[in-house]
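Here the complex is missing one protein chain, while the rest keep their positions.
Chains: A and B, in written order; residue numbering restarts at 1 for each.
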Amino acid sequence: MIHEFIVNGIALGSIFVLGAVGLSLIYGVRNFANFAHGDILTLGAYLAFTVNVIFAWNWVSVAPSMAVATVLLGIAAAGLGGALGLRLFFRARGAPPSPRRRGLPLLFLLVGILALGISLPILNLVRLGISEVALPTGLLLSGVTAIIGAGLAGVLFEHSIFRHLQYRGPVPSLIASIGLAFILQNVISAIYGTDQRFFSVSSGVGLDVGAGIVLTMVKQYMIVIGILLVVLLHVVLRYTKLGKAMRATSDNLDLARVTGINVRWVIIWTWVIGAGSAAIGGILLGLNAQVKPLMGFGILLFIFAAVILGGIGSAYGALLGGFVIGITNEVSKALLFRAGFDTAWSPAFPFAIMVAMLLIRPEGLLGGEPLVRWGALRASLSRFARRIRGLRAPSR
Amino acid sequence: MQPLLKAEAIHSGYGDVEIVHNVSVVVNKGELVTIIGPNGAGKSTLIKTIFGLLAPMAGRIWYQGRDVTGTEPDKLVRMGLSYVPQVDNVFPRLTVIENLEMGGFVREGDLTPRIDVVLEMFPSLKEKASVRSRNLSGGEKQMVALGKTLMLDPEVMLIDEPSAGLAPNLVEAVLEKIREINEAGTAIVIVEQNARKALSMAHRGYVLDMGETKYEGTGEDLLADPRVGRMYLGG
Partner (left out) sequence: MVELGFLREIVFFMSFLGIFALLVLGLNLQWGYTGLFNIGVAAFFAVGAYTSAILITPNVPPSDFYPGHLGFGLPWAVGIIGAVLVAAVLGFLIAIPTVRLRADYLAIATLGLAEIIRLSLIQSESITAGTIGLRNIPSPVIVPGDPFLTNVAFAVIVVLAVVVLYVFIEFVGRSPWGRVLKAIRDDEDAAVALGKNAFSYKVQAFVLGAAMMGAAGALFGSFLHFIEPLTSFTPIDTFFIWVMVILGGAGNNRGVLVGAFLVWGFQFLIIRTPFPDLGFVDLESKKAFLQLIALGLLVVLVMLLRPRGILGEEKVISRGVLKGTKRST
């Protein structure tokens, strides 16, 4: 039974990761805790929901050959994105092309990866020899809409609010973000009402992954898209000039400025990437449960927990933190259940981890000084070894 | 000959507190200029003002014959002026190579050849190329900070107390490295607490105290001046 909770934890964790990476990067680059980040998730989910409703993308039933074709198309799109991304990679060590051209390959890569993510679970259906395969064509469209919409919203927030508060320390921006959170929640409530909504997705076919666990179609999406986007983020952060500049700015904004890094450009793209990945997280959250105005605010504390666990400003920390918090939440349900408690207590565990982390090591697992200094450890071991050898050596 | 960099009658400070009063500094091409003086003399304030991090209350800054007063630091970087802060001068979570790449952010074209050149100047960094810079020693960090700035092959480097917080044997190595950089043709303005050593390697020096220029002259002259020696070099 515990495996099942772990798998659920990974699925949930991928949502937290998608939220936490953006929150952490914005926290690092802009130096404030964005309490509206959860509502950016919600915004993404509702944008996708709108497209879902308007285009009624009930799955199109097609023959397996068509399904295979779509999968290939998805892979091709991902490949194209990947190729453009690689260009970025090589560019990273070279010239900075004008910022305008930079977004396009990223977008391609994102679309490609989404297509791939949506296609992969379909392969399973083909493998099972199901003659009529339902294709979630609209999921792609919804996803792209949500990413772009949330990304633009992020830039708008930066431009209209947070840019003006940047020299006044972390508190005014934080307070303004709380205000923004309430604006977003209630604009969404005013437009859509507070009823729970559901994406129109057929339940699809489960994937038996062994150990008695059958992943539902939605869980497959969550895990595949989650992992693929994490890989994408890794590529961007590790190999592109933008990603490195983002990490650099997150490390030390003033130094980035005196180094000649175009800090405004970095900040804008951090918002786009942060809000865009939050939007995907929102869609996955909506697919997993339901779409409602407080869905994002409801998981904000989990996202904060992930960010703080990993270390503020550290994208990799957010990744680690997201999965740890996701798994903790689900596994604690299993433990609570066994101990005879109500599983509704489970959020207390991630929150407690967060508070404990703030008290013991506020810089997070991957922030600040490394937890284990391998170099120093090696050095002291070899010193120790030398001393032992020295003891053994015949005295002069 | 027109000076490369000239700060003219600078008044500067924080908020409405004036710290630097009417100080002028001239740097010629290829020169090593040092600014010395006791704690709180306004040395760092002056250098930050020259680099556009603080707006001067009065005075002008000229670079290559152009008035650059109030120009943003990132523009100055593109023009060939660069600055090494006293502390926190490397990106801790970036590797050595990534730090160098960021140093070359505004550079056009492939960075690899330049990275190789810079690593050649700091051989000790070669084997640590993929180590995150927060895991480096203080001396190594200072080398990364210098190397990062050299990525653009600047005309002038403003270096704020490179020896701060370093062990004495490392101070020697870092200052030696700065002299090498200068000998390769880069003009350098260095703010130092380590006045004797700084003056001995500098072409010219300025002695700042209470935000005013007390003495200026060649490094040798200042070293030989008994008043400077008594007041600022510890006898």
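Before moving on, here are some points about what is shown:
We take it that contacts are C-beta pairs under 8 Å (C-beta built on N, C-alpha and C of every residue); 3 or more make two chains touch, one makes a residue touch a chain.
These numbers were taken from a predicted model, which means no experiment stands behind them.
For the chain left out of this panel, the touching residue among B:A41, B:L111 or B:V189 is B:A41. Only one of A:L180, A:A278 or A:L319 touches the chain withheld from this view, namely A:L180.
Within the set A:H3, A:R168, A:R338 or A:R378, the residue that contacts the chain not displayed is A:R168. In the full complex, chain A contacts the hidden chain through residues 32-33, 161, 164-165, 168, 170-176, 178-183, 185-187, 189-190, 297, 301, 304-305, 308, 342, 344-345, 347-348, 351-352, 354-355, 358-359, 362.
By definition in this document, only the chains that are shown with their structure count from here on.
One simple way to say how far apart two chains are is to compare their mean CA positions; for chain A and chain B this gives 41 Å.
Partner chain A is touched in their complex by these residues of chain B: 51, 53, 73-74, 77-78, 82-83, 85, 88-94, 98-99, 101-103, 105-112, 134-135, 148, 152. Across the complex, chain B is touched by residues 92-96, 241, 244-245, 247-248, 250-252, 254-263, 313-314, 369-370, 373, 375 of chain A.
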